[in-house]
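Moving on, here comes chain A:
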Amino acid sequence: MKYKICIILLVALICTVLMTSCGEEEGTKIVIAGSTSVQPYAEILSEDYEALASEIKVIINGGGSSAGISAVMKNVADIGMSSRSLNEKESGLWSVEIAKDGLALIIHPDNPVTNLSIEQIRGIYTQEITNWSELGGVNHKIHVISREEGSGTRSAFSDMVMDGARITPKAIVQNSNGAVRQLVSGDKYAIGFISLGLVEHQDGLKPVKGLSINGITPIRENVINGSYNLFRPFLFVSNKEPEGTVKDFIDFILSEHGQQILIDEGLISVSPEKEIG
Partner candidate 1 sequence: MQNKIEIKNLNFFYNEKQVIRNFNLNIPANKILSVFGPAGSGVTTLLRSLNRLCDLSPEARSEGEILLDGKDIRSPDINVTELRRRVGIVFDVPTPLPMSIFDNIAYGPRLKRKKKDGKISETVELALRQAALWDEVKDRLTVPAMSLSGGQQQRLCVARVLALKPEVILLDRPCSGLDPISTAKIEDSLTELKKQFTIIISPHNTQQAGRISDRVAFMLMGELIEESTNVEVFKNPKDQRTSDYITGRFG
Partner candidate 2 sequence: MKKFKEKLSGRIFLLLALSSISALVLITVFIFVQGLPIIAKVGFFKFISGMEWAPGEGEFGIFPMIAGTVSVTLGAALIGIPVGICCSIFMAELAPEKMRKIFRPAIQLLAGIPSVLYGFCGLIFVVPLIRDYLGGPGMSILAGSIILAIMILPTIISISEVSLIALPRHYKEGALALGMTHWQTILRVQLPAAKSGIVAAVILGIGRAIGETMAVIMVLGNSVAIPESILDSVRTLTTNIGLEMAYASDEHQQALFATGIVLFVIIMILNATAQYITRKKHSKTQNKRKSNETKNQTADR
């Protein structure tokens, strides 16, 4: 008797589990995967989009730019998110830029250094410069923090700053913007790079300081007017010209409403004229 009850309960449990996992119908579901840098913004966009089109469910996974692109190629996801430009192998895919994101070099607020040149940054990341005193700071070793191989943020940084040189293997590697930010906010001698939108002070987090590059402060206005040139595109990638709900969602993002959401979150719109106007 006891056994029978147990078995019935087990069967019921399996059924519920299977139902929750297979509940959604195809077609009303958009599966997105890719860059962890883009993921939070995509989540916010999807929330507003789902409020407008309630029958559609948007599922957003992280994983990384390359993982997202490869998921699209293998038909696992409808849209891939990338925080870097596509490389040659991937150039056959359909893609659209949904926003631009600045890249900021960050240090601890107590660090007296405020400005670096691109060459100096490259020097730090190739270990030609290893002490803050060489840059006008205190006499202490620099703790270099980088992102992992395959990250869109890292490859964007490599493309824009490193000029073909290799990032030193001695660099500490973290696998998210948040982790880099957290580490720098606690270490007076660290330097790292993260999305511009995450530099500003946030609730419950310790502050970090964004470095000026060649004298230009890392703020959105300077990215928009072109004087601060460390930025990368946020791309949505698909393996075919989007249609149906996928197209609808992308249209929503590119609409004024969608772009405004991204601007509010600290990104740079793909149509800057509109923003100024």
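On how the list was made: all candidates are chains of the complex that A comes from, given by their letters.
Everything that follows uses one rule, which is that a contact is a pair of C-beta atoms (placed from the backbone, for glycine too) under 8 Å apart; a residue touches a chain by one contact, two chains touch by 3 or more; residues count from 1.
Note that the structure is a prediction, hence the values are computed from the model and not measured.
Only one option in 1 or 2 touches chain A in this complex, and it is number 2.
Across the complex, chain A meets candidate 2 through its residues 62-67, 70, 143, 145, 148-151, 166, 169-175, 179, 182-183, 186-187, 189-190.
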